[in-house]
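All protein chains but one are shown in place.
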Amino acid sequence: MARDAKKLKPVKEFKPLITKSTELPLDPERLRFMHETMVKARCLEERLIAMYKSGHGYFWIGGPGEEAFNVPLGMLIKKGQGPAFDFCHFHYRQSATLLAMGEEPMGAIRQMKNTATDPYSGGRNFAGHFSKKEWNIVPVSSPIEVQYSMVAGTALAQKRHGGDGISIVTGGDAGTAEGDFATCLVWTSRPGEELPVLIIVTNNRWGISTPYEQVQGVEKISDRGVAFGMRTKTIDGNDPISAYLELKEAFEYVRTERKPYLVEARVSRLYGHSSASGANFNTVEADCLSQFEDKLDAHGIRTKAEAKALREKYAADYAELARVAKEEPFPDGSSIWNHVYAGEAPKDPLAD
Amino acid sequence: MARDAKKLKPVKEFKPLITKSTELPLDPERLRFMHETMVKARCLEERLIAMYKSGHGYFWIGGPGEEAFNVPLGMLIKKGQGPAFDFCHFHYRQSATLLAMGEEPMGAIRQMKNTATDPYSGGRNFAGHFSKKEWNIVPVSSPIEVQYSMVAGTALAQKRHGGDGISIVTGGDAGTAEGDFATCLVWTSRPGEELPVLIIVTNNRWGISTPYEQVQGVEKISDRGVAFGMRTKTIDGNDPISAYLELKEAFEYVRTERKPYLVEARVSRLYGHSSASGANFNTVEADCLSQFEDKLDAHGIRTKAEAKALREKYAADYAELARVAKEEPFPDGSSIWNHVYAGEAPKDPLAD
Amino acid sequence: MAQAIRMALHFAEKNLGVTDIFGEDVGPPLGGVFTCTQGLETAWNSPLDERGIIGAAMGLAMAGSRPVAEIQFCDYVYNTIDLLKLAGNTLWSSNGQWNLPMVVMTPVGSGIRGSIYHSHSFDATMTHIPGWKTVMPSTPLDAYGLMLSACKEQNPVMFLIPKALMRVKGDEAIPGEPGDDKQLSKMIDAPLGDRSKWKPQWPELVDASIPLGQAKVVRAGSQLTVVSYGRTMLLAKKAAETLAAEGIDAEVIDLRTLWPYDWPTLEASVKKTGRVLFLNEDTEVTNFGEHLARRVTEKLFYSLLAPPKVLAGKFVPGIGLADTLEAASVPQQHDVEQAMRALATMQP
Partner (left out) sequence: MAQAIRMALHFAEKNLGVTDIFGEDVGPPLGGVFTCTQGLETAWNSPLDERGIIGAAMGLAMAGSRPVAEIQFCDYVYNTIDLLKLAGNTLWSSNGQWNLPMVVMTPVGSGIRGSIYHSHSFDATMTHIPGWKTVMPSTPLDAYGLMLSACKEQNPVMFLIPKALMRVKGDEAIPGEPGDDKQLSKMIDAPLGDRSKWKPQWPELVDASIPLGQAKVVRAGSQLTVVSYGRTMLLAKKAAETLAAEGIDAEVIDLRTLWPYDWPTLEASVKKTGRVLFLNEDTEVTNFGEHLARRVTEKLFYSLLAPPKVLAGKFVPGIGLADTLEAASVPQQHDVEQAMRALATMQP
């Protein structure tokens, strides 16, 4: 518990939300942090893509285009270990959220390169498959939507534990066709046993190559929560300011009411689905980062030149990190026997 | 197709719906047919329960208490084989629907007794697990809710085939917590590819011993269809007249619009969940049959004495059928190899 | 055995940190379709959703709770295999970060005239899923002791309950349980009718846990070995007695834990007898008994006097309701005796 208390402090302390010095509804310091984190996230993903393209990694998937939503999300998370803190049931596009929580970028680079030093999976799992027990970030797994079936469990423990820790689950639009999404709605809304879950769907209107409109008859995904009597909304995930404010309202509701809230965020998919679809920049979809940079410039909070400098700095930093990772060893073949069972020595059970 | 055409005629021909001779909104002949079929269904289930209690069957499950809904349902089904006719994806409480479609009661009795003559499963499956390919009644299977995942398939074939055949799926309230219910909503409402499915939930407010209110936060189950843009309604399943009229409207919509309709019917569970919970008459829940008999008597359509005589007649008839079934042989042990593969001779693949 | 499991769960919620015992109809008033969870303080009814049940158990385990989740019949677990696999690989995928201390229990097997969907076995499918431990007791005392160990585990445990043995009384008493069956029933079985005011009176129970991974030699013998678990275990025991009268001396091993299983005990026995029958009732193609047979054959080939034999369920799509069908589908007393006799006397 001593440890818990120490972790209570958020990533960064900010002044009150609305300031007089600008027409924007958030204080400049927060806006600049937001922007810088978005830049870091973009540069990190672009570095991962570059690694893939130059043969330093087998597969890339990640969240470029979602930074305007994912950064505010990370800023609002109460990080720490155990039921007093938030649990994060993420999918594979959440790097910006981790960075906003204060995570070092090197881990993602190591995972891309599948080195033994990869802190999330030891070279076992794909890029973007985070896991960090210290911060309640449960392992990202590839099967779509299973996290929606697990989230009720952590939230139930949290409700019983007391305090204001909540569980957060994220996933894509196409995935809501899986039964697990409905499972989440059912299990978080049992009468008198409602659970503190922030249910998030990032709707980029694609499932790999399949347009949302072709396969789903739901206008607003958030409407699926209505029958369950839960609060719902669909928000603009491309504007970090409104995303922050909307998420803040939802977080506060879930933290204090201990009930679920379903938030659908409309976002862009800027480098396609994954490396399997080429991972090239999409010039048609809105780029939340450059839009935000326009706004910050217009409001005199950060000039375009400053923004550009930041991008260059992080691009260079992460290129350097990638160079470091490239020299690191791969896991040893015999390590496949590590961590099959907790508390037991690694061994092949059928070895002579 | 010649065969199809021949089957087009409904169970029984009725006069126009509204007649002048009564205040009730259905003609007396139809009301009397409805009542008589409800009586048959009740007597059949009571006979099956009696068989169970006297050791002539291992397990009973069925639909007593739901006759007011299930009989009108059967009256509206267009029965026959192939995509020109309705497909029925039923659960285990649908005997009254089969009787209303014109099925002989002997099959249910044989299945209860698990004789080789059981026309639905050859002594393999539990009571109430109907299957009749001639009438597109797909096999009732025990796993809750899987029928909701299959119904899109038959409906898709029907939509492509043309005509007015539709697919009907039934299941209970508790089962809507399974992901398959959501699957059904997703797959029947794809934009431009909506499917002619009548999605039915019979809500008796119980899943075995678990009250609906304890585990589900949805006020009206039919509301779950709203987000999908489909028509929905919750109806009184204890009144056969309103059930008939409500179902008729829904059938007509699905037949002509070729789009889904979600109907929730509130029904009673008159003998508990199954033989596992004792199968004793529940005196607290509304009995649709005796209520209907009061009404018919009051309107001079059928007196209580006539109704009683009918009950006695069918009770005796079915007791006699049960006596016949008791003498019939069980399937031979070697028959386990029959019908493992279509078109192949029965054999143990590992036999020497 | 239902009572034994109930007592073990009571002990576990009181002493081993079990926080949630849940599943369909697991809470009051019913306390489980086989009464395994009657009167337990932490038992609650879940929605009718097996995926939600396994998912919630995983989440609870992640958050430091200790769940025991029930799937009402193993016949209904098959839409959750992806989640079971995920639970089994979460520790490994996260390179050692997230272990999942959770128990899933589910009734398995034939013997109650359960027809197609209340007769499934789950041992073949489950033993193919890495990262789990899998248990299947054949006596109430073992059920009690193994459940306690399951509730102490740091890893996911699948607890398979042979439903044919649910109401079978064991030869050995559970420490603390009153000698008199009626008295025990009065103390811990929920009454018929209104149960809203009922509270069980638990006997003084102790931690009689049985380590996972230890087989039990139920009968020592010299001429052949029978390895089984669950319902068919009882057939094997009885068959060994029958054959003893014919002068055939069989060793009978109750595996109890299917994974990880007790190879040293198996090895020693087969080295001694040179003949072994693996007996279970799951369908026989890609069956766990075939794994055991394969390992014995690979490792002990030159000690074998006859081919290891697997006797299991027929490879049919279901177990039919009629007695004749069930009897033809899964091993019966007669089949076991015949297989043992044939094995004992087989010569090149």
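Each chain gets a letter, A, B and C, in the order it is written, and its residues are counted from 1.
Methods note: a contact is a pair of C-beta atoms (placed from the backbone, for glycine too) under 8 Å apart; a residue touches a chain by one contact, two chains touch by 3 or more.
Quantities reported herein were computed from a predicted structural model and do not represent experimental measurements.
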Chains in view that touch the one left out, judged over the entire complex: A, B, C
Selected residue (touches chain absent from view) among C:I188, C:V218 or C:A306: C:A306
Contact residue for the chain not shown (choose from B:N70, B:Q158 or B:N238): B:Q158
Residue of C:T35, C:S65, C:N89 or C:T232 touching the missing chain in the full complex: C:N89
Residue in contact with the excluded chain [from A:A177, A:A250, A:L296 or A:A325]: A:A177
Absent chain, residues of subunit B that touch it: 82-83, 87, 89, 118, 120-122, 124-125, 129, 131-133, 138-139, 141, 143, 146, 148-158, 160, 167, 179-180, 183, 186-187, 190, 338-343, 349-350, 352
Positions on subunit C where the hidden chain makes contact: 51, 76, 78-83, 85, 88-89, 91-93, 116, 124-125, 127-128, 130-131, 259, 283-291, 293-294, 297-298, 301-302, 306-310, 315-318, 348
Interface residues of subunit A (partner: the chain not displayed): 58-59, 114-116, 121-126, 141-144, 174-175, 177-179, 207-210, 214-216, 276, 330-337, 340, 348-350
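Keep in mind that, in the parts below, only the chains that are shown with their structure count from here on.
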Most distant chain from subunit A by Cα centroid: B
Whole-Å gap separating subunit A and subunit C, where each centre is the average of the chain's CA atoms: 41
Approximate Å spacing (C-alpha centroids) for the pair subunit B, subunit C: 37
Multi-chain contact residues (two or more partners), subunit C: 47, 49, 51-52
Shared interface positions of subunit A, touching two or more other chains: 179-180, 183, 186, 190
